[in-house]
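Missing here: one protein chain of the complex. Every other protein chain is in place.
Letters A and B mark the chains as written, and numbering starts fresh at 1 in each.
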Amino acid sequence: MSQTIAEKILAAKSGEARVTPGQIVDAYPDLVMSHTATWRSVSVMKKIGANTLYDRDRLAIVLDHISPAKTEKYAADQQTSRNFAREYGIEKFYDVDAGIAHLVLMEHGHVKPGDLIVGTDSHCTIYGALGALGSGIGYTEVASVWVTGKLWMKVPTTIRLTLEGGFAPGVSAKDLMLHLIGRLGADGCGYKSVEFYGPALRAMSISERMTMANLAMEMGAKCVFIPPDEKTLEWLLPRLKDAASYKPVSADRDARYEQSIGIDLSSLTPMVACPHQVENTKPVTEVLGTRIDQAFLGSCANGKYEDLAIAAAILKGRRIDPRVRLIVTPGSKEIMLEAMRSGVLATLMESGALVTNPGCGACAGDGGMMADGEVSLSTANRNFIGRMGSNKSSIYLSSPATLAASVLQGVIADPRELYRGASQ
Amino acid sequence: MNMVEKILARKSGQKSVAPGDVVVTDIDLMVMHDLSANFVMKVFDNEMEGASIADPAKLVFAFDHNFAPATREAAEALAAVRRFAARHGIRNLFDSGCGSIHHVIMEAGLVTPGMIVIGCDSHTPIYGALGAFATGVGNNSMAALGFAHGKGWFKVPETIQIHFHGTPMKGVGPRDISQFLVGHLGEDGAIYEALEYAGPYIQSLDVNDRSLFPLQAIDVGGKCGFVNPDEKTVRYVRELLGNSAAAARLELFQNDADARYAHIIDIDVSRIEPQVACPPTVGNVKPIDAAVGTPIDVAEAGGSTGGRLSDIRTLARCLTNRRVHPGVRLQVVAASRGIYLAALKEGLFEILHTAGANIFPPSAGSNQAFNMGALAEDEVMISTQARNFPGRNGHPKARHFLASALTVAASALTGRITDPRTLEDL
Partner (left out) sequence: MQDRIQGRIYKFGDNVNSDIIIAGRYLIYIDPAQLAQHAFEMLGEAFPARLRNFDILVAGRNFGCGSAREQASTAIKGLGIKAVVAASFARTFYRNAINDALPIVECPALYDAVAEGDEISIDLAKGVVSHAGQQYGFPGIPASVAKILELGGLANYLKSTLEAGKP
């Protein structure tokens, strides 16, 4: 009774009837994921002298941040991760060609509504797009979960966000989130859970929901939920081994929220996050004409097929400005295949983009590094100083549409210009 | 005179030249990739103050080792070359993701028969397949003579002719034949010499496959390599040039009937088996039996020696309705944007991707492990790359075998170095 989604999940995973915000529970995650950091957790296991896992089926390993190895050290670390997966019989092991961990795990049906998922990546919040509680932890703690099966968690309070209206042409989920992060701040949802509701939500694709749940991390959210609906079912059911395992968790009607915020999507405009903090947001109109040297379309925030397709629709039959280097990194093998089949990949290459193999790519500095004074426009979720190379370089964050409009001109541009008068 | 002598004579303003003569010639094209452009630029800026570039239109920079710089230092190096190019009006700059330098340059129609092409990359002799005299020079010569004066000096080389005849057996291709030659001559087998690849077998090959031979001239210490230009050469170049003025001006320099050679080697290709260059060097070429069964971790078709459309077609043919072995990471790197797009449109990438391969941007691929291709100590790679020296691809003890695209495909299927002749329906 009167439980939020986070409360219900944490109660269920810790064997409690109900929990209250502030309470500390010992929770048993359904899935503990690790990525390129896996070797570090392996080293912790060795250090503590442990050699049995609580439940190997709860482990998922995806080598995504550095794909593939470009130095001996990375290669050796990847071997450590591979060997561990083989030695312990980890079935949910995906190598350097698979793509971004979060996308791969969701595509392969390893994330279900109501699941508790922790991992070596702060953007585990993305699993909330499918109604799962996802939260990031460090590599030592991951090793601890590997061995003991559990971790302590403090039950969060929940903020309720209600979305009304609809996006104007050229405005998207990324802009919504940048708006929210700018408004609430980098710690606006610190330690809290966020639940999204509203009539506007139903119209949003799974891809857009993933973008939302991903970016929620940048306002400090511990976890975020977009309650599953027909769209979720349609996307996820074919991917699940066992259809009966699809058991969405919804908040009680009388669940208690710390705060309720309403957003009218119709009032939103394209946004950018300016160097060097995500909360440093501005409407794109305030930075028009900013010169860019490089652009990156990819990441768990906006490297999904729909994101690539939006950019391709804008770039079709056109060439990007010769002053800009556009790097496109499909988020996963599945996404790359769809882009091959639909012609999106060819369109992007023909426009002058460089399409890489799937993975995290330039978001976290795997390629796409910048020299002093260079400026990048990126669809990723972080623009912290030096993240993409020199500490004298700058990163602006934007939506795929804004990025596509900008690479055509060689400067930051407003995508709405392209949608005015044109059928979408 | 032969083709090389004729070109050197013409470009040095002489009626004829003979082996041993030292000539000073105009240079038609100077090619550098991202690493060498950086080095030459430093020599030019730091040691030649006040100098200017004689003719920027003759310079070509192609960024191929870095398709997306993996370090800040790499990014700074590329940025520096871009600034240099802008400062000096060098417009032929193919930025990251263009492909592998030589294929980019050939595809752009920048090389025509009769040209003298110098480059800081040791595989520059590849253009000998287009009827050009092409050779590698050091950073200092490039900067001091090439950049500043548009000239170079050369000692006219002796030429050895390799006469290939016969029909290769099934499963054996031009890469195997070319590697066989390297093993046969040895790494010092043709020092300072020009190698002419001739005979009915060479004549039967298209220009793309012919290029695999001069590409490896350096591996036997050769100064350059070439194929006597013929109809195929003309057709190949005309297709690239379209209706341009350059196409109208095409002039072939062909061997005289009485051209002399230091010696002539005869090779019956029908007796050659699939070859593999084993660690630790390109000259350690053996028939594939010597390596068959070695488990591999990585397989790659890419680089100037193996990212061609024909190579990607070979891979796709072998992998249709099959899966890459689960223990293998198969990497496919197109040698140019044109090749990448063609492979996409032909459905080759879809086949390879579905089979489990990983498709990379047009570039030099794992060559020297800038963006990819670093191996751990116990890892093994088989690739179509040009070099396998220790430390070039990660740990010095990692092992790198070089072979044809077909052998790479066969090995990717089984997880071990495999003789392609044992593959069903090749």
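Keep this in mind: a residue touches a chain if its C-beta (ideal position, glycine included) is under 8 Å from a C-beta of that chain, and two chains touch if they have at least 3 such contacts.
As the structure is a prediction and not an experimental result, all values here were calculated from the model.
A.B. asks: Quick one: which shown chains sit in contact with the chain that's not drawn?
C.D. replies: Over the full assembly, the chain not pictured touches A.
A.B. asks: Where the complex has a chain not shown, which of A:Gly190, A:Pro322 or A:Gly373 is the residue touching it?
C.D. replies: A:Gly190
A.B. asks: For the full complex, which residue in B:Thr71, B:Asn140, B:Thr281 or B:Gln368 touches the chain that was left out?
C.D. replies: Missing-chain contact among the listed residues: B:Thr71.
A.B. asks: Using the touch definition up top, pick the residue from A:Ala364, A:Leu377, A:Leu397 or A:Ala413 that touches the left-out chain.
C.D. replies: Of these options, the touching residue for the absent chain is A:Ala364.
A.B. asks: Given the contact definition stated above, which residue among A:Glu7, A:Glu141, A:Asp307 or A:Glu374 touches the chain not shown here?
C.D. replies: Candidates A:Glu7, A:Glu141, A:Asp307 or A:Glu374; residue touching the omitted chain: A:Glu141.
A.B. asks: Touching the hidden chain in the full complex, which residues of chain A are there? Just list them.
C.D. replies: Touch with the absent chain occurs at residues 24, 37, 40, 43-44, 47-50, 65, 73-74, 77, 120-122, 136-141, 143-144, 147-148, 152, 154, 186-187, 190-191, 220, 222, 277, 279, 364-365, 382, 384-387, 391.
The rule is short, and it goes like this: only the chains that are shown with their structure count from here on.
A.B. asks: Which integer distance in Å separates the CA centroid of chain A from that of chain B?
C.D. replies: 41
A.B. asks: So in the complex, which bits of chain A are touching chain B?
C.D. replies: Contact set of chain A toward chain B: 68-72, 74-76, 78-79, 95-97, 325, 327, 333, 336-337, 340-341, 345-346, 349-350, 354-358, 361-362, 365-372, 374, 389-390.
A.B. asks: Give every residue of chain B touching chain A within the complex, in rising order.
C.D. replies: Residues 67-72, 74-76, 78-80, 95-97, 329, 331, 337, 340-341, 344-345, 349-350, 353-354, 356, 358-361, 369-379, 394-395, 398 of chain B touch chain A in their complex.
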